[in-house]
Every structure is written in structure tokens, then in C-alpha cells.
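Structure first, then comments.
Taken from a larger complex, these chains appear in their original positions, while the remainder are omitted.
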């Protein structure tokens, strides 16, 4: 079993300068702990709680910035797509296409993503059982593209609340596809602030530790130099100043669990 | 308060002949009980559980068939849309655009639907609290289109199960928008058959009675002459042979509750 | 099918004078609408959220007051029991023993209650599926006592929230035992006020209408002349001043549904 990869970055692409600053900080932190990483950022927030929330920088400029990050830092980059027509252009700029949780059953989007040949990280819908992700993966695999990752980011639990059923990690792993744990959106409180989603940043670290102790292929953590001022997902993002110490702890757990399992 | 309207039809448009047969049967039943009705059918099933499931007749032919139903039977028609680009063409053929539950937070789709000026029936996402639908409605209303209907179709309750929180009906009604109760998809067991969704047709009638006794503007019931052979949603559709007696009962309840409330 | 019975009274026995006043008011209201009723009140609140909450008047005095109500008003009376040793004494004073939801799996309590030969109203645990109540009823029936009623009062739905799955009513009715809908505790928000349970009194009426439209043998409603000053369950009790109009509406629905079903 390989060490986990970190999927990491600020929720939104705020500007070219901001993206580069974040990538530089992350690169340093990941290099220090010997962690492979994929830079994640979104060019569009297509399903915000409220219409008044900030949407993002747009696809064209966003993809150009991500391509620049890839070139400058030599890291793979990931972004999310929201319609079939976005898949081909996004695939030219990024290494991994991500399917948002609400859209994980949209057949045309899954097929268009699969057809690019890029790796696909599919978030498990908040309304889906972990075993139902086998059907989702099969839609993508039908294009001949088997580079699928299945991502846990919480399941609906009453109103405005998500819960991580940690059994879902081994259940999804039984498909044979690598499993990702999204520690950021798992602590989201959807719609919990009325016109915006709330979050519980204090649980990012314990939940990430729990997932790594079970065994995952990747951990997904959004980070920002000042989350409380970020244009989206502030309540759930980890301050970049805390990323290094969390990463050291996760690496130690990962090594222990994967050595022992071997 | 007005009597409830029935939104009714087979899940999928199977063929022009089938659509007309269903509309004729429904027309007779609704006329007999003096119920206003809107014909519902889908040209595409865009988020089936499994890739192998039947998708539908396609947008162009489907819209043409619906326009024909409208002309022949003099009834409004409704269909669901799955991307912003479908809204304008669909709006030329139908009176009501429907937003699927999984897509009820997709801002671009809500705006494109709103901009057509057509009435919009938005299904509450299985992952949303009823009060969160105020934000969904506000996205549509931002286009100047206030012809919004909010539709209850169940909320995630553990795995492969939905529950109707009947409190959601008055909570959504407090927005001022008319509330629809979808008795068909509320009895769905998502993914419950492994490669397909299961359903509990036997609960369509009691749940519809409960919703009407609380008070709703419309009831949504999918029907088919032979549900067990239908290409989709068979386990949840009501045999058309049972529609008349259910409708009589719902009408009597509706009259009683709305008279009494007045 | 018989018309529904109303199980009704203040949550706690506050004093002999208060119990008589409530019974007198209820008697008048029920007589006016021709509704059969059972007087309900508790001598002990054995599982309050917080230790500081008021417990009740005690078993001896409470049972004596209930026996007095029965004699004076000629109505059956109901109270809840919390341990096997309370069953026999309670059965001397009351017609119906009630098993609290948290205790619905405690074998010794169910057997002791059954052995009294009295009718038993068992609340479905918030943690139980409706079909699991068949095993609960079987424990009581093993004593030779088949006078069992199964009562819906909400199921856990995330934290501090209950939901009524209205499918549970016909599911429990399939056991052959009469089904009760508890409209008061269904709108409880357990622990929702920190040191006490909250509640949503505004949903008592719509949920009761929904249950009656599905069809139940009894409706359970706690009432008080001034709920906001009651020592327990204030947020969920119905002001007695509103009982009459709700009862008229429920009676009309009940008649309609049961006539039609026949």
C-alpha cells in the first residue's frame, strides 16, 4: 500500500497571485514531510446556498491559473466540473477532474468526464450509501477510463448536518478504487447559517486522523491563509499555519497502519 | 384556498401513442372528479442508478409529444430539465419546468429556468431542510419570475431510504409559494435494488392522504397502465386503474380541510 | 372501523384540583363532538433531560387522583409506569398502562404490565423501526394479554430532532393491534433547549390531521390551560382552548376516511 496523497488548496481560485502564494506554502509543507500532493482549487462555485454568494473567477482564467501552478510547482492539479461541456477544456489544463457530490448521479457528466481519460475524483452524494458508489464508478468505467477515485465527504444526518460513517471507507475500498477522505466538507453544516453553510473546523484534524487510521489512499483538505476572510467555505478550511503539524501526525499514522497491515 | 391540482402522468415518455393513451385515461378520471390536472412526463432520465437503465426518448421528440398532448387535451404540461441549455427549448413546449431534486442547488439551472418566465416546480433535495428551500426559491425569483412551486419528495433517512417530514409542508408554505406533495418519489427506496431504485407503491395512497389533510396546492402522482413493466420508477408508480378511487378520496379530504380552514 | 378515541390530559398530575379542572374542561369538549376519551396524566417524570426538572406528585397520591377522576367523570384513565414493581399498583387505579418509549424493549416491564391484564399502550422507541414493534407486542402477548396498543411518537432524525415516518402507522397496524398517534411528543425536540426538551406546538394540528387521514385507532394529545407555565412538556402541549376546534376537524377527517375505506 502506498502512502496517502494530499489533495490540498484553497476552496476557490481567488487570483493568480493568491493561487501561487498558496501553492508555494503548501509545497514547502508537503516537501518537509515527504507527502505527495495535488493542488485543488475551483474556478466556479456552482451550487452556493445563496445567490448572493461569490461564484468564482470563471473557467477560462481559472484553468489558465491552474495550468500555471502545475508548470511552476511540478504538481498535479485538480478542479471540479459542473456540466458535460466543461470536461474537455478542463481536462486540457488539469490532471484530475472532480465530480461534485450533488452531481454524482448525473450520467452525462460522468461519461463526459470519463471520456477525457483524466483521473476522476467523484464525491459520494450526501444522499447515497457507500455501496451505491459502485454504480457511479461503473458509469465512468464504461468509457474505458478506470482512473476513478471515490471520495467520502459526509452523509445527510437530519437537517443541516452531515455525519461520516467511517464504515463507508472500507466499503468503498472494496470496489477496488482508491478512496479519498475529504476532511473539509465533512465538517460542513449545509445551510446551517441560513444563507450560507456553516462548519466545524475543529473537527478536521480528529476526523482526518480517524480516516487515516482506517486506511485511505488520499486525504482532501482545503486550506487558506485566513479562512475567516475566504470567499467560500471559510468555516471549514484549515489555516495553512496548522497544515504542517496535522500532516506530520497523519503521515505517522499512515505509516503505522500501512506497515502493520502489510 | 384553491382545490389541489394533480400533476400526473407516466414517469417517462415512452412513445407518442403511449403518451396519448395515458393522457386520455387521466383526462377521463380527472374530469369525473372535477380535478384540474397537469400532464407530467420526462424526455430523459439523466441520473438513473445504473448506466444500463433506459434513458428516454430524447428532448426533441419528447417536447414535440408533450406539445401535442397539450394541444389535444387542453391541459398544461410539465417536464424536467437537467441543464441550463434545455430550459429555453423546453419552455417553448411546456407550461411548467421541473428542477430535479439532486439539481435543486445548481444556480445556473435555476436562473435559466427562471428566465423562461414559465412556472417552475423545484423538488426539495433529499439533502436539504425544508427551510433551505427559501434560498432555492430566491435564486429563481431573482430573475423576476415568481411562479415557483416547492415540492416535497422525501429526505434522506439512513441509507437507501427516504422519509417525508410532514412538517416540511407548512414550513415550505410559509415562504408564500405553493407547495406540491410528490407521493411517487417519496416512496422510492434509492438504490434499494442494487442496480435500481426500489419503491413501496402501497404507501402512495396513505401519504397522499396525509399531505392533503395538512393542506397542499398540488399532488404529484406518476401513473402507468402496467407499472411493473414500465421502463423506470415501476415500483413507485400507481396503476392507472387505482387513480380514480384515490382521487375521489383526496378531493373529499381537500374540500373538508380547505373549507374548515376557511 | 371505529371512530378514533382521544387520549388526553395534562402531562403531569399537578394537584387533585388541577386534574379535576382539566378533566372537566376535556369532558365538555369531548362530549360536544361525541368523542370517546381516556384521561392521561403522569405521576412521575422518570427520565427528564435534567435532574433539576420537576419529577411529579408521586405514585401513591397520583394513582389516587386518577382513580378519583375515573369515578367522577366516568372515563377510563391512563398513566405511565417505569418499573415492573409499579405495574400491579397502577393497574388497580387505571384502565390503561403506558410504556414509555425509552423503556419499550425492557422485557421485565413489558411482562409485568402484561400480567396485570390491563390494556397497554406502548410507545415506539425513537430508536426502533415500526416493524420492530411486533417483537415488543409479542413480549406483552406472551402473558396472555392481547390488549396492546402501539403508539407512534417520532423517530430519531439527526440530533435533537424527531421525525414521524407516517408509513409507520400502516406498518404497525399490520400487526393487528390498534395504532395510536401521539401528536404531542412527536413535536418534541429532545434536549433541544440544553437542559430541557423543546417543542413545536404549531405542528400538533397538522400532524394529527395527517395521522387521522391515514387512519388511526386513537390520537394522543396533551393539553393544559397554560402550557407555557406547565411543569413539563410545555412547548409541546396544546392550550385547552384550542382543543375543541382541532377535535372537530379530526372527527370530520376520521369519519370521512373510515366511511370511505368501508
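Quick notes on this one:
The first chain written gets the first letter, and so on, giving A, B and C; residue counts start at 1 in each chain.
The definition used in the following text is that a contact is a pair of C-beta atoms (placed from the backbone, for glycine too) under 8 Å apart; a residue touches a chain by one contact, two chains touch by 3 or more.
Remember, predicted model here, so these are calculated numbers, not experimental data.
All protein chains share one sequence; of the complete assembly in this entry, 3 are displayed, while the total copy number is 4.
To be clear about the criterion, only the chains that are shown with their structure count from here on.
Residues touching across the chain A-chain C interface largely coincide between the two copies, over half of the numbers being common to both.
Taking the mean of all protein Cα atoms as the centre, the chain whose own Cα mean lies nearest is B. When chain centres are defined as mean Cα coordinates, C lies farthest from chain A. Each chain gets one centre point, the mean of its Cα atoms, and the points for chain B and chain C are 36 Å apart. One simple way to say how far apart two chains are is to compare their mean CA positions; for chain A and chain B this gives 33 Å. Multi-chain contact residues, meaning those touching two or more other chains, occur in chain C at positions 157.
In the complex of the two chains, the chain A residues touching chain C come out as 157-159, 161.
Of all residues in chain B, those touching chain C in their complex are 155, 157, 163-167, 169-170, 187, 200, 202-203, 206-207, 209-215, 248-249, 252-253, 256-257, 260. Note for the complex: chain A touches chain B at residues 46-51, 55, 82-84, 102-103, 105-108, 125-129, 131-132, 135, 138-139, 142, 155-156, 159-160, 190-191, 195.
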